[in-house]
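The other protein chains are all here in position, but one chain of the complex has been omitted.
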């Protein structure tokens, strides 16, 4: 079959029918990503492919480094076309890597270019894509895949002006796109190892909240006040990235001590840091629960293991890795504590290490029934390194076997690139393929209505109902 | 293909021939389950489907909670038909979950009902199944799948009168079904965190053994005496459920201290609890070895993580999860110690976390040769959460690659429901499918006799030879 043919990943007729008939036309609720609010609010036009593809994508940077490209042509001073050429030389070496499929899907879906990218085609593709980019503002990219909502990831100290600006357009009927911020207070605890960075951030938070932070109480108070701004801007979720939930009981005294030390420029001990982590997470969880928001927990990265690159390029340079921290005891204790007190919000658990797949799926099942709805606690989509065909298939299979696929809120991009919505297409094709295969082999009933309902929920309906973002009616 | 068609899960002609010709007609030795000895001895008739399906099945409870069913309709006071309706509404949401397949296999195999269960068919199925249940005592359910032996799971303090009652019938030629108890002394160490529960249990043990327990020695002595009762009742195995084997050397003094503290109503420290765990396990292992019994180790659950449900419903409510305790060091030390002293009994290792699959398969291989027979140490069947198609395929593949499929004692239900023997059918179909596929692709010789022998051993013959239960000759 031709590369990326119309039935790509759809290995059976039922799958093809489900995808083209049901999944493909559905809108997208991309409830967690790292898109730029500014670029969306201003409907940014990217000057060239390097800008939109390579300027912030550490997936591609890793691919280029593995292929032996010099850092000057990755994050360094080479000019945009030189960087693009380096990428073009890398792409043929990425056969079987998701970057290879994504790259060509993006060229086809957004630009109608079905050439294979290589050093031989680099110039032709560069010219044609750049020509089109001049007429392709970011929101038209989103519209290509019927994106109804963009859930950005934002620091409590961030100014939400761009969200307000888009919201104003939305209310005025000038756009059907929603953009909701996500409350991500990680700096409050993750930066404790670097008191200078932590205090700089606290200063920004004080400005944003217009409150002095001189204690645990005032830190939590400032976060609470910042959170109200997020609510006004349409937020429906918080997000938290950490290596693991500390396996200890909350201890406000220790957490207060962490804050005092950090304010003085000292690094708190691990117990204090863990205590502050729990205070921030528990406070956020309760706010979430009170307002029907969703809490997202992204667990088990190990950050910045390559100190040379960290120094040269900064964080998010492509040298974070999977951790092998033990997850279940701390997480079960955390969820159990909230549940026991009646404060467990809707929660999505994401694991970065696939060895924890089944662990997470099963754990989610132990905390259902805290809310009245289906899938109160979710095991989230294959994430980051796992966001590829094999990772998605394993997650869908493990969720099906150990949990409930029909309640799944589905895919998200987690991406910095407005072209990355091809990943939703990949997810939908894979989902349809798996469901179709099961139906055709007699594992599940070959009842088109039942199957279409399952697919439709996991691609769009569940996310719409679960988060309550208030999608524009034009999306159905 | 139609849902659950005759060649369900059998993707190739060799598989179909192996299943229908060899595996399907074989009897079942269900050497580990949680069926009720009383119901089997009394040949219980279930009043309705809710009683036989929903009254004790935490797999289904988890499915219902995930679908948003209220607890009143799961473990609460709703009437039996209301609960059944709630289950019927849940089933279509379980597509791709093993509960969906099992439910419909059970309706077909036991009741000849091939409707899809949903709220629309709930009443019709309820009426028809209940009508049939009135003429379907539990032993006729077992006979449907040619069950030759039921291995129940019993506390040392349990009265074994029901086992004796059935045994009397067996000896009198009135039934060909055997029911053997399994000696499971978990309470002796697992309950140490709750001294009141521990002492209540010790009181029951004292009554059962007619011995006073006031020390480590007398505790082990009471267990030894209780075990003799199990031997009389036909037991051939012990069973142990714990998070992990403690990675320390046995220490009788610490264990004695654990007993003293617990008798006084205190919670022993972890080292003492670990020491008592090892004393109980080592003593049981030696008894097992001396009498040719089998020791089963079920490892890595984390129990009762949802304290709200534990308080409301009790243990086994569906809120146990997979643990991520490190397994190998403690387990290797334990097995190595027994082996070195010449006391290593036949042992079956079960892992709950599939990330440990290969670890367990390889470890089993390091302790073969302690006995004269093949497969002295077994890596057990996919268990609990892993008891589904994917879990079974992985276990069969990993065992094949890292150990010896031909020596495998095969499948068990581990179930509380007398209808759950469809799981043996699922296992047999999967096994035949995998063997058939390998033969048809040239991975193994396409020699029907060789293949049939392999399948026959792993489905029945090995379990018959390994445990030595004394199956009724009518089963062959």
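A and B label the chains in the order they appear, each numbered from 1.
FYI, contacts are C-beta pairs under 8 Å (C-beta built on N, C-alpha and C of every residue); 3 or more make two chains touch, one makes a residue touch a chain.
Just so it is clear, the structure is predicted and the values come from calculations on it, not from any experiment.
Shown as candidates are A:28, A:166, A:208 or A:319; the residue that touches the absent chain is A:319. Among the residues B:56, B:241 or B:365, only B:365 touches the chain that is left out of the figure. Contact with the chain that does not appear here is found for just one residue of B:165, B:231 or B:402, B:402. What chain B contributes to its contact with the hidden chain is residues 326-329, 332-333, 335-336, 339-340, 355-356, 358-359, 362-363, 365-370, 372-376, 397-398, 400-407, 434-435, 438, 440-447, 450-451, 454.
Along chain A, the points of touch with the absent chain fall at residues 1-5, 7-9, 11, 62-63, 65-68, 70-71, 74, 92-98, 100-101, 116, 302, 305-309, 318-325, 353-355, 385-386, 388-391.
One rule holds in what follows: only the chains that are shown with their structure count from here on.
Note on chain placement: the centre of chain A and the centre of chain B lie 40 Å apart, centres being C-alpha means.
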